[in-house]
Structures are given as structure tokens and as C-alpha cells.
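So the structure is just underneath, and the comments pick up after that.
A single protein chain has been omitted from the complex, and every remaining protein chain is retained in its original position.
Let's look at chain A:
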């Protein structure tokens, strides 16, 4: 499945300082869909190069990270259970505090 993943607010530093990643994620054998839960573990294995604890806590993102699926907060689409579709855009952004 072709997806566009974007990292911002400093999270890009965890994946070679690259903000936009066009990726191809295979649906696991025996599954009929790809969920955000699947994608998170894929990202952790394949994209996060350092300090994984700055990206995830348990099986979800760490506090202070907003997840957007097609410009929409994942809380509105079922969080970890959100089903992804071909060409979806998923954004991970760390909240900023500076000023």
C-alpha cells in the first residue's frame, strides 16, 4: 500500500532529518486491511533510526505527538484502529512549546 508519511515538530530528527517519506507498506499475511497500529510498528522498525522512546510509548505514540490521517486528528477516526487506504497521508507532529 502506497502511503505518504510526514514527520514534524522535531520528530523528523528521529528519521535522518527527513520530513516526507513515500513508503510502500505490505498488508500482513492473513490480514485484510492495514491499521494505524500496524503502521506504527512498521514505522518503528523501518524509519525510526534513533531514540524510539521519543516516538512511541507502549504500542502508541508518546504523549505530545499528534497523529493526523489525511489532515484529520486520528482521535476522530478511531486512533490505533483507523484503517488506512491507498495514497493516505499520515502526519506525525510533536507539539511545540517555544516562543
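Please note the rule applied: a contact is a pair of C-beta atoms (placed from the backbone, for glycine too) under 8 Å apart; a residue touches a chain by one contact, two chains touch by 3 or more; residues count from 1.
Definition applied: contacts and distances are computed from a predicted model.
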item	value
Omitted chain (choose from "ALA-interacting subunit", "MAD2L1-binding protein", "Adenylyltransferase and sulfurtransferase MOCS3" or "Exosome complex component CSL4 C-terminal domain-containing protein") - UniProt protein name	"Adenylyltransferase and sulfurtransferase MOCS3"
Chain A residues that touch the omitted chain in the full complex	8-10, 19, 53-54, 62-66, 68, 71-73, 75-76, 91, 93-99
